Each structure stands twice: as C-alpha cells, then as structure tokens.
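Missing here: one protein chain of the complex. Every other protein chain is in place.
Right after this comes chain A.
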Amino acid sequence: MALRQFGAAAAVTVALAFATPAYALTEIQWWHAMSGGNNDIVNKLAAEFNASQSDYKVVPTFKGSYPDTMNAGIAAFRAGNAPHIMQVFEVGTATMMSATGAIKPVYQLMKDAGEPFDPKAYLPTITGYYSTSKGDMLSFPFNSSSMVMWINKDELKKAGIAEIPKTWPEVFAAAKKLKAAGHETCGFSNAWASWAHIEQFSAWHNVPIGTKANGLDGFDTVLTFNSPLHVKHLQNLIDLQKDKTYDYSGRENKSEARFGSGECAIFLTSSGYYATAKSTAKFDFTSAPMPYYPDAAGAPQNSIIGGASLWVMGGKKPDEYKGVAKFFTFLSDTNRQAKLHQESGYLPITKAAYEKTKADGFYEKNPVPETPLKELTNKEPTENSRGLRFGNMVQMRDVWAEQIEAALAGQKTAQQALDEAVAKGNAMLRTFEKTAK
C-alpha cells in the first residue's frame, strides 16, 4: 500500500515538474479529502489565492477519503516527501498533535511569518478542538460541522405532532406517534453512532467523556462515559430498538438516505448533510438542536464540532511557510469566509463571518445552517464541552460503536456495553500514551 501511494506521489511530482515552467513561484502542496462540489470549492479557493499575488502558488490535490488522505500524508512524511498543508479530520487530531517535529503549529507559523493573527477572532468552540490547553492554535480550522436533528415537517404534521420535540422524552413520544402513523420501520434514527450517543451526547449534557477535559489537557486521560446518564440513554435506545421506535442506522452516514427517502422522519446527523438534503428531500424539512434530558443538570450545554482542519507539516523552507501563512490569512478574510459558509454549508470559522452572515439576513431566509452555530455557541464551553482529544480515536470509535451495536442487538445490557467500551478504550489510550511520549 505504502509503495503504491509512494508511486502515485512520485507520479504526481514528476507530472507537476513537467507541467509547470520554471517560474520564480514558490509552490505549496495542499492535500485534501474534499470530493464533489467541495472539491470545486477547494480548487476555486486555490485559484483565487494564486491570482491574488505572484509569489506563491497553492496546488491542491485530492487524496481520497479522510483516512486515505491522512494515511497518504503519513506515508509521504515517512518517505521524506510530505505536502505543506494536509487536511485531517477531527478524530485524527491527537495523532497529529503528538507528532512533534512532523508538524508546524499554526500559531508558530503565523508568528514566524509575521502575519497578523488573532486566535480570538475565530469561534472558540471550533478552535478549542485544535488548540493546546494554553490556547495555542495548532491547526487551521477549515471545514467544521456539528450534529443536528433533521425533521420531516410534513410527516410530523401527519402524525399529529404539533411541535418539534426538544427533549429526548419528547423525541421518544413523537417517534411512537410516527410509528403508529405508518413509520413502522423507523420512529427515529441517527448516523455516526458513537459521535451521536457518546461524543456529542456527553458535551451536550455537560458530562465528561474522559478525564483531563476530555483529553485536551494531556494524554494520561481515563474514559468515563459509563455514567448513570449514559447508561440510562443507551438503555432507552435498547428498549426502543425492540419494536423499531428507534432503529439503528450504522456507524457512518450511508443511511442518511433514510431521512431523504422519508422512511425516518426524525434523524440525527451532521449539519453537513444540508446540501444533500436540499437536493434529495421532496418534503418540507428543517433542522433543530439535538435533544437533551431535561432532568440532567445544565443540559443543554454546547455541542462539539466535526469536520476537518488544515495541518502544516514540519521541515519546510521559511519562504514556503510564509506562503502558507499568507494563504491562511487569505482564508480568514471575513467576506470570503461568509461566502464559503453560505455556499458550502460548513460553519464560518471566524466570529466576524458569522456576524456578517447574520447581519445580511441570510439566516432569515435559510434558518437551517444556523442550527449548528446555535448549538456550538449555546453556552460558554466547559471542561466537558470544549472538545475531545483522544489518541487512537479513529480505531476507538469503532470499538465504541461495536459495543453500542452489541447492546442494541440484545447481547448486552447498557451498563455492560458501556463498561466494556470504556475498558477497551482505556487500554487503547494507554498504548497510545506509550507511543506518543
């Protein structure tokens, strides 16, 4: 695999060497995982930047899915051939962070290059994910999303549900009504099982996933998401799965079509589903904040983000870093960010871009993209809701989802499943801690 990727990288390098005449341009390689319409946006951004000045040239390259891109970057780094900028999804954050020497922290980059940079200009719920506990920004937020509840308004009306449910008990009651009104196979459901029921659930209820501020304050963290509240929630899902009032939809987002086709009228998934929903749903839909348990103290708190950020790889020339810094300044421009947010459905990364979109009256006509922002900024983030940063997170998510699946299939009680998810996760954290010294 590594060999093949190396071969592909070599081929691209050779092709580029022949394609570009010998300008005095400094080239900046940008590897990303944005496909389809988002790929066009990435190419457009690079082209705009290249046209805006004559010293640097950003060359975006699509490298496949998020894990593929990350693996390609790691393989390239090991071969001494890493790109300047690499897009990494949020669960890869700890891996990147621990790679001291392999990466160049963004705050350092901006300082060295003398670019104006105020970390406070960015939305804290987004940058918190990518910053050290001291507030130093390590990677540059690019495309962020959060989890929201998608609502099929037509079906809710048909089932006699007057108001969009706000709490979990209300969702359960609504799902039962929907089921009675013909949605026999799905009262409600969700994509991204562990993101929905462990990660976002914990932040939204202000309960910790693990110690040390969910790992943000150090890798010697211990998982704690087998609390009574977590157990109660999973037990509710187990009970409702029996007659499909709740119906499990898998670990990833392949099953988002269950909402688009009208099968599930209540569906939790990423706010990034907006573009797809717009083009596929033939009914009146909207998004609403995630539900919460009203008896949980402090709920709802604020949600955490998903999506990806841009990491700058280490060991490049100062001039190249200067170009990267200029590119980040270019991306942070308020008008550009506001447009990007409105076009792509991703969150605006700066406060100013959010304010501008609000002031322009965009949300009055399109309230759906504002839901994740309302969730993220619902309250000032706490230790439990700043974000999460666990080593081996990509693998750990699968281990957690396995336990949720075993519980929903009736093989385990909620308590057993969560205890085991925590125990297995802790073992993986200890392994990671040893490698990430």
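FYI, contacts are C-beta pairs under 8 Å (C-beta built on N, C-alpha and C of every residue); 3 or more make two chains touch, one makes a residue touch a chain; residues count from 1.
In this text, contacts and distances are computed from a predicted model.
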item	value
Per UniProt, the name of the complex member that is left out, chosen from "Insulinase family protein", "Glutamate synthase domain-containing protein 3", "NADH-quinone oxidoreductase subunit H" or "sn-glycerol-3-phosphate transport system permease protein UgpA"	"sn-glycerol-3-phosphate transport system permease protein UgpA"
Among A:Asp40, A:Asp112, A:Asp319 or A:Asp398, residue touching the chain not depicted	A:Asp398
Touching the absent chain when the full complex is considered, from A:Thr26, A:Asn71, A:Thr211 or A:Asn366	A:Asn71
Footprint left on chain A by the chain that the document does not show	1, 67, 71, 74, 77-78, 95, 98-102, 185, 241, 248-252, 254-255, 257-258, 261, 263, 392, 394-395, 398, 401-403, 405-406, 408-409, 411, 424, 427, 431, 434-437
